[in-house]
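A protein chain is absent from this complex, but the other protein chains hold their places.
Right after this comes chain A.
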Amino acid sequence: MARFLVRRLAGHAVLVLVASSLAYLLAAAVLDPRGNYEGRQPPPPPEVVDAVLTESNLNDDAPLAQRYAVWASGVLCGDLGRTWDGREVGAEMARRVGVNLRLMSIGLVAGSVAGVALGAWAGLRRGRGADRLLTLWSYTVISVPTVVLAAALQACALWLNSAAGADLLRATGEYTPGLDAGMWGSAADRARHLLLPSLALALPQIAVHSRYQRELIAEAAGADFVRTARAKGLTLRAALRRHALRTTLGPSVTLFGYSFAALFTGTVFVEQVFGWHGVGGLLIDAIAEGDVNVVAAVCTFGALCVSVAGLLADTARGLLDPRVRT
């Protein structure tokens, strides 16, 4: 088992290294941080622009290989470099990752659990009205882009607030900055802000996971061990509930792990619509500002997330299934 994990770990490390290097090289070759100073009225002196860019290792007068060497040696020592305007990229990343964790955790966990539960429930009632209704609802949600869903939820909340004549829900921001309302007041404030983005993230999760889980249960209904259980006198639903549900959870957990990792950089629409300052927004801004170090940092982080999720999935599989360890 240990050898299997070490091999996997080495594989993932190489993957992250290659992915982040490619991301840096691509970003450095394509993006143009000089553009931040162009079109200003009047423009700053050219030698100042050069000096400022050089400070952040962004000056395209230096050869790409040299810039890459500076960046890579910094990253290996844990220094992700500076933004075009002089911030530490590492600190900014840490802050943004925190925002994403708070933004996503509740929505994704609740969405996945509810999705699996609903899917299992529907799987036991295949073909009935409730199952069909859920199918219809799932496909509708899946086919609506996240940005539409988020904007619709926001419009509903604004309508609700104005109908109620009070600010029940907050449609923008993670919390009210500068609010002085004690621990419970702050927690309530955060909750009011969190509800809408959590819904926007949870609804698609429910839709996807319920579809997935429903099919897994359906598949299990024809499996040998369920037939055996039925032969022993259990009804189909009892057999599925007692025996099939547990075995189908494994793939669902894997799916959850990967979608969590992918969404870390993929919640950008929810972030932008609801005015949270997360990793996705950081990437969008960085691309617009030609901020090479930030783009590279976000891509590295994305690769890291997927690798860690993959590693955890491998570990789980290794523990569950002795055949993969060899």
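Here, contacts are C-beta pairs under 8 Å (C-beta built on N, C-alpha and C of every residue); 3 or more make two chains touch, one makes a residue touch a chain; residues count from 1.
By definition in this document, contacts and distances are computed from a predicted model.
> The complex lacks one chain in this depiction; which UniProt name from "Ribonucleoside-diphosphate reductase", "Phenylacetate-CoA oxygenase, PaaG subunit", "ABC transporter" or "Peptide/nickel transport system substrate-binding protein" does that chain carry?
The record names the chain that does not appear here as "Peptide/nickel transport system substrate-binding protein".
> Just to verify: which one of A:171, A:217, A:244 or A:263 makes contact with the chain not shown?
Candidates A:171, A:217, A:244 or A:263; residue touching the omitted chain: A:171.
> Using the definition of touch stated at the top, determine which of A:22, A:155, A:238 or A:319 touches the missing chain.
Considering the complete complex, A:155 is the one touching the chain left out.
> In the complete complex, the non-displayed chain touches which residues of chain A?
Residues 31-32, 34-45, 47-49, 51-52, 83-87, 92, 95, 98-99, 145, 147-148, 151-152, 154-155, 157-159, 161-162, 167, 169-178, 268-269, 272-275, 277, 281, 283-285, 287-290 of chain A touch the chain absent from view.
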